[in-house]
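For this depiction, one protein chain was excluded, whereas all remaining protein chains were kept in their positions.
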Amino acid sequence: MMGAGALLRPRSKSNIGDKGIAYECGELPVGSAWVKFNIRFYVIAIVFIVFDVEMAAIFPPATIFRDAVLGQTPGLSPALVFLELFLFVGLLVAGLIYCWVRGDLEWVKGITGAVPKK
Amino acid sequence: MSNGLKLVLFAAQLLTVASAILVALHPNVLYASVSLLFAFLGVAVMFVYAGADFIAGAQVIVYVGGVTILILFAIMLTQWLYKMNLKDVPAKLGIPVVIVGVGLIPALYKVMRELAAFVEKNPAPDLEKFANLPKTGVIGQALLSNYVLPFEAITILLLGALVGAVWLARPR
Amino acid sequence: MVNLLNWATGLHGYLFIGAVLFVLGTISIVSRKNAIGILLGIELVLNAAGINFVAFSKFRTGSIDGQVVALFIILIAAAEAAVALAIILRLYRLRETIDAGEANLMRN
Partner (left out) sequence: MNSANFANSLQTWIGIGPLWIWAIVSALAVLFLLALPFGGFATYVERKIAADMQDRVGPNRVGPYGILQFIADAFKMLGKEDFIPLGCDKFLFNLAPVLVVMGACAAFAALPLSKYLIGADVNIGILFILSVTTLIAPGILLGSWSSANKWSLLGGLRAAAQIVSYEIPVALSILPVILISGSLQIGRMVELQGWSWTAEGLKQFHFWNAFHNPFTFISMILLFIGGLAETNRIPFDLPEAESELVSGFNTEFSGMRFGLYALAEFADVFVMCAIVTALYLGGWQIPFLNLDELWVTLPTFLIALIQLTVFLAKTFTLVFVVMWLRWTLPRLRVDQLMGLCWKGLVPIALFNVLGTAAWMWIFKGQSIAQLLYKLVSG
């Protein structure tokens, strides 16, 4: 599609005058575009990756739950799979509660409360 | 497997190696991590061809969707230490290490070739049947029978990693 | 050409790619000063190990064990990345650097 566009569009000389400058509401940009950003993004990403990994780990046991319940897999009791699921959910809840209580899920500290006490 | 399919796998392997070379040698850390993303994708394609469909999916979800994002966040957070071009100056040992490393490949290859020759002489009986099996359920059963203990240990390890990492990263 | 394809898509090809990724990862670990760059190398090395496990499970044993171990590798690698990046972040905030060579707080 980019190729088709290259064939169709008229040739023009880019970046004449102010055209190439980043658009910041018509003002000239001040300072570097790569600002320092809130460290919260990072903490959320760390919490996310652990949850994501747990998710990948629980998919295989989840797929055999139906067969275990219907008794189609000999030697595999549904109780075992259920226990596994329960442990999985329990660990996720434990992690979530830890982050919640310590205020890691708050975006703005001090406004919405739940600031950890030192 | 038809030659066309093999060609696709070969292209994925080339992509993997080329991206891995960029990861190791590109001076710009951001570009290195972007090529790491492509190396992950190439490895995922290799997994698919090795009959590991679920592992390939997990690879993409965990690495491309998780680790790469985390690394990009880290680079963007710390980039001002490295000015705009994100140049990473190689350590003092840099160039000798590269030479030794590349020299290591033939030695590794020799060991590997003997191993592969041995394996191809003694393959397991029903490889073909195994290759076409949907793996997710099989992995699930393995995780709940032979590998229960390691699996639980890893789940707890992940909880520990979460608590530790969040404690380290928490702004204070 | 067909010979090359057969070689590359067989066990040899998988092992070769695994070896190359391992070597490149090691190079990255040793030669980079940026701590994030070192982490990139570690991820490559772990992927190389995963390739070998999956390849042997397909070409040699014909059992699921190799793939389960590869799954474990992926899980542990992600946990390791989370902790490592948290440490890097801590280093960055304490010392305003992410140069692995300057992380020598314990030495002084």
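Remarks
Lettered A, B and C in written order, each chain numbered from 1.
In this text, a contact is a pair of C-beta atoms (placed from the backbone, for glycine too) under 8 Å apart; a residue touches a chain by one contact, two chains touch by 3 or more.
All of these numbers come straight from a predicted model, not from anything done at the bench.
Within the whole complex, touches from the chain that is not shown fall on A, B.
Interface note: of B:20, B:34 or B:161, the residue touching the hidden chain in the full complex is B:34. Although one chain is not displayed, its contacts with chain A can still be listed: residues 1-2, 4-6, 8-10, 12, 14-15, 19-25, 29, 33-35, 37, 41, 44-45, 47-48, 51-52, 55, 58-59, 62-67, 69-70, 78, 82, 85-86, 89, 92-93, 96, 99-100, 105-108, 111-112. Interface residues of chain B with the unshown chain, by the touch rule above, are 2-5, 7-8, 30-31, 34, 37, 48, 53-54, 56-58, 60-61, 64-66, 68-69, 72-73, 76, 132, 134, 136-137.
Criterion: only the chains that are shown with their structure count from here on.
Counting partners per residue, chain B has 54, 58, 62, 66-67, 70, 74, 77, 139, 143, 154, 158, 161-162, 165-166, 169 as the residues that reach two or more other chains. Under the contact definition stated at the top, the residues of chain A that touch 2 or more other chains are 39, 42, 46, 49-50, 52-53, 56-57, 60. Remark: chain B residues 54, 57-58, 61-62, 65-67, 69-70, 73-74, 76-77, 79-80, 84, 136-137, 139-141, 143-145, 151-152, 154-156, 158-159, 161-163, 165-166, 169-171 touch chain A in the complex.
In the complex of the two chains, the chain C residues touching chain A come out as 71, 74-75, 78-79, 81-82, 85-86, 89. Against chain B, in their complex, chain C makes its touches with residues 2, 4-6, 8-17, 19-28, 30-34, 36-37, 39-41, 43-44, 47, 50-51, 54-65, 67-68, 70-72, 74-83, 85-90, 92, 96-98, 101.
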